[in-house]
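This view holds just a subset of the chains, kept in their places.
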Amino acid sequence: MKIKVIMPITSDIFNEEILEEVKFYASETTEVGVTSLDYGPASVESEYDEALCVPNFLEKAKEAEEEGYDGVISDCFGDPGVKPAREILDIPVVGACESSMLFASSLAKSFSVVTVLPNVVPMIENISKTLGVNGNLASVRYVNIPVLEVHDKDRLKNGLYEEMIKAIEQDGAHALVLGCTGFMGVAAELQQRLKQNGYEVPVIDPVFAATKLLESLIAMGVKQSRLTYMTPPSKERIKA
Amino acid sequence: MKIKVIMPITSDIFNEEILEEVKFYASETTEVGVTSLDYGPASVESEYDEALCVPNFLEKAKEAEEEGYDGVISDCFGDPGVKPAREILDIPVVGACESSMLFASSLAKSFSVVTVLPNVVPMIENISKTLGVNGNLASVRYVNIPVLEVHDKDRLKNGLYEEMIKAIEQDGAHALVLGCTGFMGVAAELQQRLKQNGYEVPVIDPVFAATKLLESLIAMGVKQSRLTYMTPPSKERIKA
Amino acid sequence: MKIKVIMPITSDIFNEEILEEVKFYASETTEVGVTSLDYGPASVESEYDEALCVPNFLEKAKEAEEEGYDGVISDCFGDPGVKPAREILDIPVVGACESSMLFASSLAKSFSVVTVLPNVVPMIENISKTLGVNGNLASVRYVNIPVLEVHDKDRLKNGLYEEMIKAIEQDGAHALVLGCTGFMGVAAELQQRLKQNGYEVPVIDPVFAATKLLESLIAMGVKQSRLTYMTPPSKERIKA
């Protein structure tokens, strides 16, 4: 099967890293493609950024389907464009946030998300509400590091670890979700560190979760319901 | 006070009619401006349309603030652009759907929405969930008339009346909300017709509701919370 | 339009102040009347007080309708008499608590109420449950000042400010509601003080909210649903 990862940001410097990562997560037989946007925001850290990235995301998603991909991942924790893409595509579309929340719900009675900035907390809470798992969401915490600075892995991991401990001890989280698709390659280490400190809880990497959910849906031969995501009526739509 | 109504569609043929209507709804001392989009969809009838209308909506909203308006209405029942606009504007921003649901909740234990097409039903349900009044939403019904055909008022009113009766008798609705901002000038007549047939229930016009909510917020000197709608970090955002 | 504010307490010493305040909140063209009770409690600070104030409140509400008023405000944050008055009146009836909670829900993902005494906390929570917005209620806090002592504005404002900060920092409130109709004339100042300290959140004055909601409903030509608030059957009702 072939899956396409669309980074809804206008920079291709991460493309290679993402490609390697998703290939590592995916089954051996899965072919992975990665793309980013031609126009839109440099990163997604607000409803505003999300609004600006979606139009080009939808074009890229449509292209992926035309290129023969079997499924699409919106590679950002705000799940930008996932709902409209489900309307216009006949292949499954998944988002990193929804995927993580579903896997976390299968492993623990409650989970917390640790994300980048306070700006995106309400967006993440709203996704839990429309997905219907908000009763399992213990809290959304943040490390206060902008998306484009998460490459400082030590600062990131320490920030995440600190907030995870608070999520467990103060908010009642029994599982943890990394709340940014830029938090690559740190889940396993954080899970290990928590375990060494007495908390044997799963730490979900959102890109890993989205990859496995998408592969599962494709394997099962299912995609989004056309009753929830109906094909949009045809009409004139003027481009910018 | 000055309020700006932004129709998130690329057609200005309704602008004059909307202007007259909102002036009629607004207090005498309120100044009203109306605009539509330069690019985007001809009408909003899906998540996809909504995604495409938001970028230009946000530009128009920003312009309105710069022109000295005191508040902005997103004149479409899917409330497109309301959340991101709240992030980037320092004046209150309201949507027709949220406004109607709040007024309906003040008048009855439950309400139904009657909208245009089945495509937008999940969007409206999702708004009720993120607004937190989904427990009051009895149902979302539709007349199966596309937005751009609602000018046939007799067909529209009959379709709405029929669905309203079903909403009351089958779904337990105690109040009714017109689920499209294009359903202009029919609320009072439908409320009257329902009353004559034994159902003394309020019928909410969404543009009327948005106008009164916005005027109220401006009068009260309040606007969206900066904790829920934080100012987006500055960054490069490439235009289409 | 003409609106009647009924203070459900047996003292007319605040009538003049309330009259001035509501006139200030209302549109210029709105005529305002204020009355208090002939019998009942000196203030409302419990379910017990509420029970005792309602019979005369209902008589006053009926009188207001007969005098030609277009709508009635129950001027107490426990919304005493609002539901039964909606049954017996053909003009809209609003309460301060319900009105505030709806406006707050339009501005933020969550809100807290700061009220007078712990006694009324469950009453306020119950209103949020029957109104259907309890999911948005972050907390109900109190300043521990009895209703009849709130005239000490400095003590009041400091108490409110302190609890508001706790509501934001500890309970996750993103908007604030003053939980007593006696907290007159302090909302704007508190909103300003919070902003100066980094919290740009709306502070809702409940009498202002009730006034604007009532004016809006009257303007829209809607009133309480007769399906939720049916006319009581006629029968003998013996007066005390």
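Here the chain labels run A, B and C in written order, and each chain numbers its own residues starting at 1.
Everything that follows uses one rule, which is that a contact is a pair of C-beta atoms (placed from the backbone, for glycine too) under 8 Å apart; a residue touches a chain by one contact, two chains touch by 3 or more.
Quick caveat: nothing in here was measured; it's all calculated off a predicted structure.
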Report task. Enter the number of copies in the whole complex; the displayed portion holds 3. Result -> 6
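Note that only the chains that are shown with their structure count from here on.
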Query raised in the report: How many angstrom lie between the CA centroids of chain A and chain B, rounded to a whole number?
Result: 30
Query raised in the report: Rounded to the nearest whole Å, what is the centre-to-centre distance of chain B and chain C, using the mean of the C-alpha atoms as each centre?
Result: 27
Requested in this report: Enumerate the residues of chain B that touch no fewer than two other chains.
Outcome: 130, 228
Query - Contact footprint of chain B on chain C as seen in their complex - result: 25, 27-29, 92, 94, 98-99, 102-103, 105-110, 130-133, 135-136, 168, 174-175, 188, 191, 199-205, 208-209, 212-213, 215-217, 219-228
Query raised in the report: Which of the residues in chain A come into contact with chain B in the complex?
Result: 10, 38-43, 45-52, 54-56, 58, 81, 83-84, 86-88, 117-119, 122, 126, 129-130, 146, 148, 228-230, 232-233, 235-240
